[in-house]
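Right, one structure below, let's go through it.
As you look at this complex, bear in mind that one protein chain is not there, while each of the others sits in place.
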Amino acid sequence: MRAVPFPDGYTIESHAQEPRDLRRVPIHPDHWYPLAWSRELKAGKTLGTHFAGEPIVLFRTASGAVYALEDRCAHRQVPLHAGVVDGESLRCGYHGWTYDCSGQCVDVPYLGRERLPNGVRAYPCREAHGMIFVFPGNAMLAEECPLPVLDSVADKAYKTRRFGREVKCHYSFMHENLMDMNHQFLHRRQMGQMRARSLGRRRGEKSIEVDYTFARMAGKQPAGEALVFGASKNRADPSDQSVMTVRTEYPYQTLKIHSSDDSLLMDLWIVYVPLDAQQRTNRTFGLLSVKRPAVPFLLDAAWPLLVWFTERIFKEDRTIVELEQAAHDNQGADWNHEVFPVINELRDLLRECGARAVIPIREVSEV
Amino acid sequence: MRAVPFPDGYTIESHAQEPRDLRRVPIHPDHWYPLAWSRELKAGKTLGTHFAGEPIVLFRTASGAVYALEDRCAHRQVPLHAGVVDGESLRCGYHGWTYDCSGQCVDVPYLGRERLPNGVRAYPCREAHGMIFVFPGNAMLAEECPLPVLDSVADKAYKTRRFGREVKCHYSFMHENLMDMNHQFLHRRQMGQMRARSLGRRRGEKSIEVDYTFARMAGKQPAGEALVFGASKNRADPSDQSVMTVRTEYPYQTLKIHSSDDSLLMDLWIVYVPLDAQQRTNRTFGLLSVKRPAVPFLLDAAWPLLVWFTERIFKEDRTIVELEQAAHDNQGADWNHEVFPVINELRDLLRECGARAVIPIREVSEV
Partner (left out) sequence: MRAVPFPDGYTIESHAQEPRDLRRVPIHPDHWYPLAWSRELKAGKTLGTHFAGEPIVLFRTASGAVYALEDRCAHRQVPLHAGVVDGESLRCGYHGWTYDCSGQCVDVPYLGRERLPNGVRAYPCREAHGMIFVFPGNAMLAEECPLPVLDSVADKAYKTRRFGREVKCHYSFMHENLMDMNHQFLHRRQMGQMRARSLGRRRGEKSIEVDYTFARMAGKQPAGEALVFGASKNRADPSDQSVMTVRTEYPYQTLKIHSSDDSLLMDLWIVYVPLDAQQRTNRTFGLLSVKRPAVPFLLDAAWPLLVWFTERIFKEDRTIVELEQAAHDNQGADWNHEVFPVINELRDLLRECGARAVIPIREVSEV
């Protein structure tokens, strides 16, 4: 990992020089992606989900195990999530064709066993951290590809909030939004007048990260922010500065806040899973872990405020990235005109790590 | 008509071998299609309908006669159904251009009679069995093409229920749904565990039909089913078996249940009329005739139960065929993998009897 000193020369890169439209780069399928929260799928039930337009049914058997199959019966392509979990198998709700957890067709009620047709595709599937992960790409690579490690979620010194929802934009807008902390102006109502200062960035083969400190330009620190970001930053005393590190480690993203004594105060892990084939909609899965303070139950008491605060911030972000996507749709191309080097490197990273294909443009209604 | 003995070898036909996508075969227009129930069109009123994307206005004059014209004024193409019935003519609601029942323009209020423009297309139109039938194809063929015969509807020994609504799928899904009685699993909540047994099929030039008996695998016969399908089938006594015959006689379909003494217990006639140019939506017109039992008024008393039961069944069928259409739209092709010979022959019949054109694919929004 090479360190790039900061501040360096901001450069203005025109969209005309860019190699291919980042908003049309498909996410790379050879990673583990959460498709649902564990609590969404009860034993004996099915759940229909999508990854980049591929319909995938999750089902949990009576034993509690979770499996992922192509959500499309081999017979007439109706979704298997409308079917019935039967022991360790899944039975289509139309003519009763039955598939085991490997996707093999094991029963057609009106057909001899010796004549059974081929089955459906099965996806590697694992459950961890309260999420159901699926490996939508080349299944041969699943074993060697590690699940993300979320230390703070398992650590009792932290309290974790799970959040997220559908956002109508390409995943790349989400990465850029979180990494570019110069967008504090968007959250001026929640955070007052904050100014981010970028300390430096580090680029790895499949990762980029950047450090920030913050200074308050005017106003008082809101209570919600104090909870999440820690007590008020005192610019007069540089030794009291917390440092925020935002990192994209493809395809995931993290945001960590360390206090001046290097204690991890806040730890966010987040991923943006494309739903439709156009990858213009993603489902966000976020886990926000906050270190418990010395006073017991203080964090629990303040939790509703933290929930309210983070929901407000997330809603503002969601609104603006959806406006970015809408602008892209109307223009038919990415006109991004970036001046912040970190973001230009992030954009390069997302292009390099993405799938090779180009998402075809679909005509979009205007105004 | 040749008889094909059953059971014969089930074969697995891959969609790759199929000649053209059945879901893109337009219905043949040279038949009589109902476009409305008679009760929907009062004297002096208009009704805007569609056949496969063609706008057709039905209007009933004061004398009670019904006519069908192109629903598009020759002047500025606004729908004539927004106009006014005037004697035996139809007057456009915009500038008052007036058409007689043959579609000829007979008045433009601000233009001399000697300069009248051409009119609009007229369609052969007949009223029968409480339906308004239109012949949307070559009008020269209408006279020699018979209206469907519905004996049980006119027979006082039967009570008839008229039903139907818009279903968002190609008509071929409807034919396959009704003819493949192996889909009893879909209706497991209404019918319990029934197993159909196919007795044999007969193929004609423009028709195919198949006979079934049914056996109950578990549970009791629901009351609604007993009404429609007759009293419980006793497998221990083969002589007591009712036989169900499902027949497609292009473009109509029938389902008849005969008792073991060859009495016609139930008689369903049904047709699926494409509404949009893509033929991805049809309006279903069904007439279900049930033989009155010996006890007078018993059927009338039980009628609400029969209505409820058939509505439930029809709703489950509607949901599943709409899921089939949605799957086809997402895939962009028919991936059907049929193993039941009757259905493969039905599919061939629908292709052979359909119009020659191919419905162009329109891009469809995903997820």
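First chain written, first letter: the chains are A and B, and each begins at residue 1.
Please note the rule applied: a contact is a pair of C-beta atoms (placed from the backbone, for glycine too) under 8 Å apart; a residue touches a chain by one contact, two chains touch by 3 or more.
Since the model is a prediction, treat every value here as computed from it, not as a measurement.
Only one of B:His28, B:Lys45 or B:His95 touches the absent chain when the whole complex is considered: B:His95. Within the whole complex, the absent chain has one touching residue among B:Gly87, B:Pro117 or B:Gly332, and that is B:Pro117. Among A:Ala196, A:Val243 or A:Ile313, only A:Ala196 touches the chain that is left out of the view.
When the whole complex is considered, the residue among B:Ala82, B:Leu199 or B:Val243 that touches the unshown chain is B:Ala82.
Taking the complete complex into account, residues 50, 53, 55, 72, 74-79, 82, 91-96, 108-112, 115, 117-118, 275-278, 281, 362-363 of chain B touch the chain not shown.
The omitted chain makes contact with chain A at the following residues, 10, 12, 180, 182-183, 185-186, 195-196, 320, 323-324, 327-328, 330-331, 335-340, 363, 366-367.
Assume only the chains that are shown with their structure count from here on.
Rounded to the nearest 5, the angle that brings the Cα atoms of chain A onto chain B is 120°. As a whole-number value, the distance joining the C-alpha centres of chain A and chain B reads 47 Å.
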